[in-house]
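Beneath this line is the structure, given in structure tokens, with notes to follow.
Here the complex is missing a single protein chain, while all its other protein chains stay put.
What follows is chain A.
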Amino acid sequence: MENQIPMAMATATEIERGTKTQEDQWRVESQVFQIYNLFRGIPPNSQFAILELQRDKHIEYLTKGFKQLGRSFTVLDANRPWLCYWMLHSIALLRDCVDDKLENDCIDFLNRCQDPKGGYGGGPGQMPHLATTYAAVNSLITLGGHRSLSSINRRTFYDFLLRMKDRSGGFRMHDGGEVDVRACYTAISAASVLNILDDELTQNVGDYIVSCQTYEGGIAGEPGSEAHGGYTFCGLAAMILINEVHRLDLPALIGGVAALIQRLQLIVNDQMGLSNILECECSTDSDYDSINSDISADEQSLEGTSSHVNEMFQIREEAAGQPNTSHLADVNNVGYNFIKGHVHMKPLFNNMALQQYILLCSQEEGGFRDKPGKSRDHYHTCYCLSGLSVSQYSCTKDVGSPPLPQDVLGPYSNLLERVHPLYNVVLDRYYEANEFFKANSL
């Protein structure tokens, strides 16, 4: 070979053939492989038992979290409403609820996080922050009931959102904080569910999010950065909620996410093709702990897109038949209409394979984990259950009817509550909140 290889390069390869990430990936791949191999080797009866959702154990793990948390949770001191949301939402998904005392304690605690000038902080006395505000609002909606819902001061909350609004059209995370797509989603989601979205809040948000879409189709955290799975969910969901989703390059977005999911499916379907699993995980939930950035979130967003197409079509069809289209004008109705329509399409992802991965590889004796080799935590418990719910219901056509047994992996008792994929709260709780906030105008 005539080419001269610089010494530095030559030695670099001699020392290490696999980077740390590569070695981690190989380890996870072999663990997943072993789990699936084991599963395949056992008789069908036992397979069925292994696929059972350990409902009681999960509830025990979650309820315990309200009482005492380990030392490592000190870094979440500025994220306490998130802990409430992860646990309360998980318990609600499991079709259970917390006792009256705990419920009241939660409401009181969150109320102490509420800033006199609007919004919720990461703990009592901390300054209000959009992400913790989203978590607090979703927690209170999940708890439901008059006391809980009326504890949210919508008037000051609206003022807080206006203060967080940046010139670019996006939102700031907090006073003097960074502007990004996370902030846009949490602001729009909370405002939409509280029925206080208006032109002033939505103005130019679309411009900002569109400017974050990269050439690969995904959405970055801020203009000019690289695309990221969690931000993609945030951007897409926010665009749907403000009724401007058509401004995104959806073919490219679906292409990007579909490629990701195709890779995952391959892993799950074909045991020998265990490639790239870590890559997927990395690109979906590496950095953003505080935002729905699990794979399940991507699944949700995809399902969202597909049903939305049909939804919009149906609305237009109806509009063509009856000239009165005023119900379309209120942007606050988008979230409600989104879920109401019939879904004629199958999901864009393999809903059975995702259920299998969650139940076999993520489930622990109480709680869920990211992947084999990691420990369980409340964050992953929340988003694994959310993803499981979306997968179970992704083939049902009508929002009111339960899924067929063939769409629920394992015993039918595995069935969870249905979620609203744009807000990620249990659907029935969303309906209650929607009715409550519509009846009580600002």
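To be clear about the criterion, a residue touches a chain if its C-beta (ideal position, glycine included) is under 8 Å from a C-beta of that chain, and two chains touch if they have at least 3 such contacts; residues count from 1.
Here is the rule we use: contacts and distances are computed from a predicted model.
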Among "Geranylgeranyl transferase type-2 subunit alpha", "ER membrane protein complex subunit 4", "Zinc finger RNA-binding protein isoform X9" or "3-methyl-2-oxobutanoate dehydrogenase (2-methylpropanoyl-transferring)", the omitted chain is listed in UniProt as "Geranylgeranyl transferase type-2 subunit alpha"
Absent-chain contact - pick from A:T63, A:N111, A:Q126 or A:T156: A:Q126
Of A:S375, A:S413 or A:N440, which sits in contact with the chain we cannot see? A:S375
Given A:E23, A:D56, A:D108 or A:D175, the residue that touches the chain left out of view is A:D175
Hidden-chain contact residue, picked from the options A:E103, A:D198 or A:D249: A:D249
Touch residues of chain A, complete complex, unshown partner: 1, 3-6, 8-10, 12-13, 19, 70-79, 121-127, 129, 173-178, 225-226, 245-246, 249-251, 254-255, 258, 266, 273, 275, 285, 287, 289, 305-306, 308-310, 312-314, 316-317, 320-321, 342, 344-349, 370, 374-375, 377, 379-380
